[in-house]
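Here the complex is missing one protein chain, while the rest keep their positions.
So, subunit A:
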Amino acid sequence: MLILITYDVSTVDREGRKRLAKVAKKCVDHGQRVQNSVFECILDSTQFRRLKYELEELIDKKEDSLRFYNLGDNYKKKVEHIGVKEAYDMESPLIL
């Protein structure tokens, strides 16, 4: 299924900037960055739960926020892209 992850991490202090880098790194590991703090990840439910838990551990709930949108298996009709930085489709043939 496709999970859309967005986050807001407060960067007013050094601690915040550190958290931001960690959260971003974790998301890069699991999906593709479609916009600055927006990631699309193809995950199964186990992978999703684990990622959610790991991200939750990284943020400071008093300062930051995380949002997960579950777009399911038939996500292709639900996503439309306009403008620069066209994303790749992880489930179609990958040939470079």
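Odds and ends about this structure:
Quick note on the criterion: contacts are C-beta pairs under 8 Å (C-beta built on N, C-alpha and C of every residue); 3 or more make two chains touch, one makes a residue touch a chain; residues count from 1.
The working rule: contacts and distances are computed from a predicted model.
The chain that is not shown carries the UniProt protein name "CRISPR-associated endonuclease Cas1", picked from "Electron transfer flavoprotein subunit alpha/FixB family protein", "Sugar ABC transporter permease", "Glutamate synthase (NADPH/NADH) small chain" or "CRISPR-associated endonuclease Cas1". Annotation for subunit A: contacts to the undisplayed chain at residues 25, 28-32, 41-44, 47, 88, 90-96.
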